[in-house]
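A single protein chain has been omitted from the complex, and every remaining protein chain is retained in its original position.
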Amino acid sequence: MLLRRLGLGAITVWLVSIIIFVGVEMLPGDACTAFLEREAQGKLLENCREDLGLNRSALVRYADWAGSAVRGDLGVSANGQKQISELVGYRLRNTLLLASGAMLVGIPLALFLGVVAALWRDKLVDIFVSTTAIFAMTIPEFVSATLLILVFSVWLGWVPGIVLTSADAPLIEFFPEVLLPIAVLTLVMTAHILRTVRSSVIETLASDYAQMATLKGVPYWQIVFRHILPNALLPTINVVALTIAWLLGGVVVIETVFNYPGLGRMMIDSISDRDLPVTQAIALIIASVYVVVNLAADILTMLANPRLRTVHMRKG
Amino acid sequence: MKPTDVKARDFLAINDLSIGFRGRAGTMVPVLRNISLTVQRGESVGLVGESGSGKSTLALSMMGYLKTGLKVIEGSVSFDGIEMFSQARKSLETIRGGRLALIPQNSGQSLTPTLRIGAQIAEALKLHSSLAETAHSARVTELLSQVRLPDPSTISERYPHELSGGQQQRVAIAMALAGEPEALLLDEPTTGLDVTTQAHILELLRDLARDTGMAMVYVSHDLGAIARVCDRVIVMYAGEVVLEGSAKQVLRDPGHPYARGLLASIPQLKDTHLPRALDGRPPAPGLVGNGCAFVDRCVIATENCGTARPELTQGPSGAKTRCHHADRVDEIPLIGQREVHERNLPETISLNLDDLTISYARPSLLEKLRGRENQSTATVDAITLALRKGETLGLVGESGSGKSTILKSLAGLLPPLHGTVDVAGGTPLPARVEDRSAAQLRQIQMIFQNPDESLNPRQTIAQILAQPLKLYFGLSGEALNERSAQLLEQVRLGVHYLDRLPSQLSGGEKQRVAVARAFAAEPDLVLCDEITSALDVSVQAAVLELLDDLRRENDTSYVFVSHDLAVVRVLSDRVAVLYQGRLCEIGPTKDVYGETSHPYTEVLLGAVLEPDPDFSPTLSANDAVELSPPKAGCPFQRRCPKRIGDVCDTVIPPRRDFADGHTIWCHRENLQA
Partner (left out) sequence: MTVTTSYHRPRRLARFGTVISDILARPSGAIGLTLVLGHLVLAFIGPFIVPYDFTEMNSGLMLSKPSAAHWLGADHLGRDTLTRTLLGGREAILVTGIATPLAVLWGGLVGIFFGLAGGRVDEVLMRVVDAFLSLPWILKMLVLIVTFGTGIEVLIPTLAFFYGIPVIRIARAATHDVVARDFVQAARARGHSRGTIIRRELLPNVRDALLVEGAMRWSWMLLAFSSLSFLGFGVSPPTPDWGLMIADARGFMSFSPLGVLAPMVGLSSLIIGINLTADALAKALGIDRAQKAPV
C-alpha cells in the first residue's frame, strides 16, 4: 500500500515536470532572446543557442534538465550568471517562513473553531464564526490583504504595510513586517479548514455510534473526545493538505501585495522577464512540495483510519 | 425492602405518552399517541409494528431519549419509579448502560469505528461496574465468551468493521451486559442477519433472560422472532397500541383486525396457501383522522369507525384491544385463501444452465501469466440446472451463496468464467447484454431488490414505463399512454400514478412499478432478486400475489431468489439450494422442503422461525460466516453437522437422484432427516 502511494507520488512529480517543460516551451522566445533582447537575431542568436545548448531537440533538453534537477542542480538563470539553486534558496526560505507561520497558527485555530462551531451549532458563536469564515473564504486574498493593510497599517499604524527587508537578510529582520502577510494567509486558510471540520463534526454527531454512546451512558465530553473527534477529524486531513497546496498558489498574490521577497514573487518576475529556467525550477519545486504534502496526508489518513489499515492485512 | 413495595411499583411504566415533532405549519405532529404500558421485573415483552408504527421511538423513550426534533407532548416514562424525562443528564448517564441497556438495530453502525472492540466494552465496564481497571481485560474476555463468540481475546483486539454482522451483534449484546443491567431494550437486533445467525442469537437472548432474570423489551416487525423470546406482546399501529396480551393470545388468535391481517400476510412453512395481502399503507404521522387509524384498510370497518377513535379495552380473555368491533374479528381469516397447487407444466425447457462458473475477482496480471486464472474459488461454480416454460424456480441460500450473482449473469451484467446458458430451442444466450439480440433482451427481464434504487429518481412513472415500451415495441404517443395505463392497472395502481415521481410512492408501490416495468416487455422469463426483502411484511404478500396473478395470465417463468425460505416455498415449483456458490440440492418444492434433504437444507429449515410461541427451532450448525468457499471437496465441509470424514474435504460430493428430478449432492448415503 505504502509503496504504491510513493510510486504514484513519484509518477505525479514526473508528469508535472513534463507539463512544466511543455508549458514553458510554449512561451515565445527563449533564454537567448531574453538575454540578447534586441540583438537577438542571426549569427549572434545562433551562437548563443549553441552555447547554452538550446539548439538540441526538446527531448534531449528535457532529459538534461530533469536529470540535473533530480540531483539538485537546477541550472543557471537566463543571463547565465547565477546558479538558480542559490537564487532560489533564500526565496524559498522566506516563503516557508510565511507558509509555516500560517500553518502553525491556522491549523490549530481552525480545528478548535471548527469543533466549537459544530458543538454549539446555530448559537451565537457558530453564527459569528461561520459568517466570518464565509467572508474570509470568498473574498480574494488581495482584497483581504489590502483591507488589513488599510486598517492595521494606515489607520491604526500598528504594523508596517509593506516589506522592505531584502531577500537574503536573516529571518529575524522580517519581524514585524511579516505579521500582516501571515495574518492574511492564516485567515483564508483557517476559514477553509474550519468549514470542513465543522460539517464533519456535525455529521459525526448525528451518527449511529454517537447516539449509541449516549445511550450507553457515556458523559458528553467523553463522547466528544473519544468517539466523535477521532472520526470527524479523519476527512479533515485531506482538506488540510489541499489547503496547504492552495497556500503555495495564494502566497504569490500575498507576496506581491506586500512586496515580500519570496518564491512566489520571484516566479511572477521570472515570467515577466522571460527568465525561463527560473520559472521552470520554481514550478517544479512548488509542485513537488504539493505532491509530498499530499502523500503525507494520504499516509497519515491510512495510519489514522483503522478501516484502511486492516483491510490491507485481512486479504481473503 | 418489603416485598409489597417492590411488587406495587411497575418496573417500567409508560403513562399516556405522546411524542411528536413540530410540522411545517407549526402544529405538533404526533408520532406516538397516548401510549400506556407496563413491564414487570424479569418479564419479556415484545413490541410489534411495521415501519411508521413508532416502535423505535417508544423503545428509545424508555431511556429518556428522543431523536433530534422530537418532543414529549404529554405523559411520562418511569423506570423503577424514576421519571426519565425529568432527570438531569448526569443521572440518566448512570442509568443508561448501567441499569437499563440498549442493544441497537444496526450494530455495525453503532460501534465506534476508530475504537477496538475491547476498548468499547471496557468503557462500559468503567462507567457502570465497580471492577478495578486491572480486572477489565479479563472481564471483557468473559463477556465475549458469554455471548458465544469464539476466540474472544482476538476479537477484543479487532475493530468493528472486521467482524461479520452476527459477530457485531453479539459484541453489542456483550457491551450491554457489561453494566449488569436489570432490563434490556432490543431494537430489531436480528434484522439483516442470516437465517441461521438470527436463530442462534435469539437462543442466546432467551438463555440470557432465563439465567439473569433481566426484563426485556424486544422491538421488532418479525413475529417469528417475537414468538421465540417474548411472554407478552404489544402490537402498535400508526403510533398507538392496538393490541396487548400474552404471546399465545396475540400470535395464535389476535383480537385486532390489523394484527390478524399482519399474521395472515406472513408466509409460513406449514401453510401451503399464498399469504393474504393487507391493502393500502399506514397513515403518515399527523394524517390520522378522527376515527380509528386502521379504518382505510380494515375489512370489518363500519361508518362509526371513521369518526370515533376506539379506546383500548380489555376483553374477556384478558387481552386488550383497540377496536369498535372486537367481537367480529373472527371474521378475518388468519391464513391465505389461494392455494398454490402443484402445477402441470409442459416439458419444454425455457432456460438451461450448463456448468456455469462466475467470479467477481479479476485475475491479476501475475495470475494470468502463471496460468492460474480459474482457481476453484470462483464465487459461483459449476451450476447446471434447467427451467421449464412457465415454471418458477426458487434459489435459496444465505449471504455468500451466489444466488444474486447467478441472476446478474443471466441478465447479462456479469459474464461467466465459463459455462453456457441456452434458451428455448437450444439457442445459446450470449453472455454479455451487448451481444444479445433484441428478442433475447426482451424475453429476459429483471426486478431488483431495493425499489428505492431501481427506479430513476428523476423520472416520472410514465417515463419509467415508457422506456421498455419504446425500446421493444416502438410505441409512442397515444398508444404508449394506453399501454402504460394498462400496465399500471395490472399491478393495481391507478392511472394518476403516471405523473408522479418515485419519491412520492411508498416502497410497495415502487416495487409494483418495477414489476410493471418488467412485464411491459412481455417477457418469457423474469429474474427476481430478493424483490420482497426490502419491503414491510404486510406489503410483501401483495407483491407475491401480484407475481402469481401475472404468471397465470402470461405463462411467465421466474427465477426467484430469496433468503426467506417461507416466501420461496409459497411461490416456487422447484427449489435449488446454494451454499457458497455451489448447488447442494435441487428438486420439486415439496421434496426439497420434505424429509430427505441435504444437510445444509436441513440446517436452514431448522432455523426458520414460526410466529408461534410453542415452536422452537432446531439449531444444528453454528452460525460462522465463511468468506470464501473451500478449495476442494464439499462446500459445506466446515460447518456440516453430518460430516462423514476426510472424504468431505477432498472429494466433490457425488450426485444422488431421487424421485421427480430431486437431486442432492452429498457423500452420505442416508439423507433422511
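Read from first to last, the chains carry the letters A and B; within each, the first residue is number 1.
Here, contacts are C-beta pairs under 8 Å (C-beta built on N, C-alpha and C of every residue); 3 or more make two chains touch, one makes a residue touch a chain.
These numbers were taken from a predicted model, which means no experiment stands behind them.
A.B. asks: In the whole complex, not just what's shown, which of B:Arg436, B:Arg492 or B:Arg668 touches the removed chain?
C.D. replies: With B:Arg436, B:Arg492 or B:Arg668 as choices, the missing chain is touched by B:Arg436.
A.B. asks: Hey, which of B:Ala119, B:Ala424, B:Ala485 or B:Ile652 is the one touching the hidden chain?
C.D. replies: Residue touching the absent chain, from the options given: B:Ala485.
A.B. asks: With respect to the chain omitted from the figure, which of A:Ser85, A:Thr132 or A:Ser199 is a touching residue?
C.D. replies: A:Ser199
A.B. asks: Using the touch definition from the top, which of B:Asp327, B:Glu453 or B:Asp660 touches the missing chain?
C.D. replies: B:Glu453
A.B. asks: Can you name the residues of chain A that touch the chain not displayed here?
C.D. replies: So the residues of chain A touching the missing chain come out as 8, 11-13, 15-16, 19-20, 23-24, 26-28, 134-135, 137-143, 146-147, 149-150, 154, 192, 195-196, 199-200, 203, 235, 238-239, 242-243, 245-246, 248-249, 252-253, 256-257, 264, 267-268, 271-272, 279, 283, 286-287, 290-291, 294.
A.B. asks: Give me the chain B residues in contact with the hidden chain, please.
C.D. replies: Against the left-out chain, chain B lists 411-413, 433, 436, 438, 441-442, 445-446, 448-450, 453-460, 462-463, 467-468, 471, 477-478, 481-482, 484-485, 495, 498-499, 517, 521.
The rule we apply is simple: only the chains that are shown with their structure count from here on.
A.B. asks: Distance from the CA centroid of chain A to that of chain B, rounded to the nearest Å?
C.D. replies: About 52 Å, centre to centre.
A.B. asks: For chain A, which residues count as touching chain B in their complex?
C.D. replies: Against chain B, the touching part of chain A is residues 206-209, 211-220, 226-227, 230-231, 234, 304-307, 310, 314, 316.
A.B. asks: Mind listing the chain B positions that touch chain A in their complex?
C.D. replies: 60, 63, 65, 67-68, 89-90, 92-98, 101-102, 104, 106, 109-115, 123-124, 127-128, 158-159, 161-162, 175, 179, 627-628
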